[in-house]
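Each chain you see keeps its place in the complex, though not every chain is here.
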Amino acid sequence: MTLTLLQAQTIVTATLAEARSQGAKALAVIVLDAGAHPVAFAREDGASLYRFDIARAKAEGAVGMDADTAVLAERAKGNPVFFHSVSAAVGGGIAFSPGGVVIRDANGALIGAVGVSGDTGECDADCALAGIRAAGLVEETEA
Amino acid sequence: MTLTLLQAQTIVTATLAEARSQGAKALAVIVLDAGAHPVAFAREDGASLYRFDIARAKAEGAVGMDADTAVLAERAKGNPVFFHSVSAAVGGGIAFSPGGVVIRDANGALIGAVGVSGDTGECDADCALAGIRAAGLVEETEA
């Protein structure tokens, strides 16, 4: 299964709707496909400039390692030297904070990732999860 | 005047609607603000992977030089050595083909740019112009 633009736009819309219902800070949200290439992106008014790069690095890290950045951030705390070297090896394409969430199809196959940045990592991840569910897709549930 | 997410999403939607009405190939479209930072992006199903980078480079070049890439592409034909060096100096952030279109407010101030890639440069630019007009904004008209 290939992630469609319609699905990606549904994820963006629902992620931002969740952010507004939670009173989150202004966010940026990106959806990448299984090759880590951008499908859809939006930056809310007032979100700072680096939100694009950070959201993208969260989503790239999730696709690149096939794991949510909430998991990767925990691993990185326990082994920072290795994960810093990973960050350098992949040209900065990974960010160690929740908000990068893997998207799976009904069979568990990786089809992309969402990256959200602007509020706390936990809030960013909550919004991403709401977005994925709204599109009828499956978020990462294992650790 | 600052370009809003709502305006940027309207531009994306209308650009892709124009593409579908013309039977264009699958496109990617990006909208940047006046500082050349991404506000909204969409890649249609079937558009190839480099469409994001090319659309972005068209839009960055338009904002960075304050001129449509249709104009820049003509200038580059007359002085390829200089424009190749510009491309290197700005880290690749310019693409010499139509489809990067400056967005102005009613007073003529630069507020961002649209970048479109996927079909011919002329078709890409036509779709971008339709998108800007649909948002009630002003495209570049001078040369």
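Which chain is which? They are A and B, in the order written, and residues in each are numbered from 1.
Keep this in mind: a residue touches a chain if its C-beta (ideal position, glycine included) is under 8 Å from a C-beta of that chain, and two chains touch if they have at least 3 such contacts.
Note that this is a predicted model, so its numbers are computed, not measured.
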### Query
Of how many identical copies is the complete assembly built, when 2 are given in place?
4
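Everything below uses one rule, namely that only the chains that are shown with their structure count from here on.
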### Message
Quick check for you: after a Cα superposition of chain A on chain B, what is the rotation angle, between 0 and 180°, in steps of 5?
### Response
180
### Query
Whole-Å distance, chain A centre to chain B centre, using C-alpha means?
26
#### Entry: Touch list for chain B against partner chain A, complex
2, 4-5, 8-9, 30, 35, 37-45, 49, 52
